[in-house]
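Everything on this sheet refers to the single structure shown next.
What you see is part of a larger complex, with each chain still in position.
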Amino acid sequence: MPDRIDINSDMGESFGAYKLGRDAEVMEYISSANIACGWHAGDPMVMEQTVRMAKERGVGVGAHPGYPDLLGFGRRRMDLSMTEIENYMLYQMGALHAFAKTYGLPLQHVKAHGALGNLAFVDLEVSKAIARAVLRFSKETIFVALTGTVMVQAAKEIGVRYVEEVYADRVYNPDGTLQSRKIPGSVIHDPEKAAQQALTILKEGHVIAHDGTKVKVKPETLCVHGDTPTAISILQKIREEFKKASIAVKPMGQ
Amino acid sequence: MPDRIDINSDMGESFGAYKLGRDAEVMEYISSANIACGWHAGDPMVMEQTVRMAKERGVGVGAHPGYPDLLGFGRRRMDLSMTEIENYMLYQMGALHAFAKTYGLPLQHVKAHGALGNLAFVDLEVSKAIARAVLRFSKETIFVALTGTVMVQAAKEIGVRYVEEVYADRVYNPDGTLQSRKIPGSVIHDPEKAAQQALTILKEGHVIAHDGTKVKVKPETLCVHGDTPTAISILQKIREEFKKASIAVKPMGQ
Amino acid sequence: MPDRIDINSDMGESFGAYKLGRDAEVMEYISSANIACGWHAGDPMVMEQTVRMAKERGVGVGAHPGYPDLLGFGRRRMDLSMTEIENYMLYQMGALHAFAKTYGLPLQHVKAHGALGNLAFVDLEVSKAIARAVLRFSKETIFVALTGTVMVQAAKEIGVRYVEEVYADRVYNPDGTLQSRKIPGSVIHDPEKAAQQALTILKEGHVIAHDGTKVKVKPETLCVHGDTPTAISILQKIREEFKKASIAVKPMGQ
């Protein structure tokens, strides 16, 4: 059983007058922040504030780049070329990095957002395009790859630094992908259940899919969503259980 | 008389299917490129290509950040707060830097675009907000300040690295600002005239305003527009005259 | 004293995943809805839903067009030409009208939003550009003009159908314009106070500015904001007082 783990969560998804999420609260419980970069969500003011909060709390700063689709919150697949994906990722990584840089922080990691992230789970070429962008940006920056998917293969082929990711609050398919949000119940709201899934993952090295299948996982970073009603309770419960189990929570880049 | 000068020009203002400018041709004659960052113009594909061209020709890569107004090409003043300006600049600088970084290049300089640039000529607080963004980004990155304007004062107050800029192809007001593009004849199209203005600036240390006033200038970088019909002829003529006068053309950052 | 009045409120300012306002609740108390048109806020899905709600409740449907500045929520002045303003208004009016049309409703009115609306209070040319757009669209569509400002003059000069507007929940300047939102206390949150201001306006034909000046007003439509914490209480209180005073609340177009 690992004695440490990273907890990541999506942050900085407000936009102009529109407020979303409870970033200040969630930031207390996580070790890495996936910060929106102004394409599917977020804007420069929000990015600055979110990076500052992360800096103050010792949370690792990562980019959460998405499709150029604010109207759809990056949740609608777009038919982009691999070169477009690569350059769109670089653009967003750079934009966020500017804010990290002003606080003396590196761009710790990159985690693709929404429909682009979901596509990367199952499309090797897309995964490789994202991984290539991360490697071109920096050898130190970490590509977050959903464990058990082609993202891990892409990371290896491209030679980018990477960590494998598991989800505490999402229901798994037997093939290791996440069950679509469109299916009711695919997001786990019960803190006990989410904490239990997290513990099983760490202790047993597998997650139990919706049909009972044990899916082998390599938990290096654990994702918890900050935008569910019970997000704070889930995070508290997980931190409590990790403390009991002597599992330290640290940014993936350390 | 200086024995060297930088020539800068705006680049990378195409957007998606829309093509603008003759970047490949202009790039042959300049030493620094002001590259649009996707807000008033430009997109990640264009940025990648423009940075690559600059790299191939030894041209310095700079950001040309503007207002969030693609529809108005950044030429319409927007009533932004100083914090908004600062963060908007940082965002765009970072976005462009990502592409420079992949080619092993630093972000050499930053030159504010369009209506924002024009506002900076006359508004010290705006100039300082831009200068602050540049300094926060990097001590090495150069803030381009129109000679004789409050931009120079802002640069000194903020402590950012800067160069003073003169224009070869724009008519000057007696106060050292540029005559508005809305006034016919404010952009010089005659290669002889533009080259003569450039030479006078370098040899005499002043430019002659539209009313005959001699405006003192400190020519460290010379701007030539790439989007006028005679741009290439102007650039050729200037390079020819500079060669005769033994004035070397080198990127401002060297 | 008038025996009838219209109550208008801004509606449909959500955008994609971003929710704003309590439209369903507010819609119960008003007679005219100013619906965002996708530029400063709103999107086609939101517009469809908002128009449908208005239809169901017999509320008049109006356009609330603004600057092309979603990032700034239309609250930042942009330096547009009069032709740009006119065409931008027409575009947004048409977009909203499509939804009204599908529900068999006319475009009852147009009320300029945010910084554009504020500019119209004091800039006759801007007011005329907006009024011109409304008249070009339809002789039946009503231009909403803040009472006591140049908007009324513009309406008369252009010959557009118009009504004069007063605010229940905003503090007035002695010149009849609204005190800037940037000044604390310029939005009235106290239901008693707002209802009192509304009654004074209707009974006395004037509003009392922040310095005690009595500003003459012609109350044909009364604006109440839906996005303040006490909006519902304010609306309830106003409706209660109007009922006592036998003032009917009806859409401005009837």
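For reference, chains read A, B and C in written order, and residue numbers begin at 1 within each chain.
Here is the rule we use: a contact is a pair of C-beta atoms (placed from the backbone, for glycine too) under 8 Å apart; a residue touches a chain by one contact, two chains touch by 3 or more.
Just so we're clear, the structure is a prediction, and the values are computed from it rather than from any experiment.
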One sequence, 3 chains in place; the complete complex in the file has a copy number of 4
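Throughout what follows, only the chains that are shown with their structure count from here on.
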What is the distance, in whole Å, between the centres of subunit A and subunit B, each centre taken as the mean of its C-alpha atoms? 39
Subunit C: positions in contact with at least two other chains: 71-72
Under the touch definition given earlier, write down the residues of subunit A that touch subunit C in their complex. 15-18, 20, 41, 43, 70-73, 75
Sort out for me which residues of subunit B touch subunit A in the complex. 38, 44-45, 47-48, 83-84, 87-88, 90-99, 101-102, 136-138
Residue positions on subunit B within touch of subunit C in the complex are 68-69, 71-72, 76-80, 115
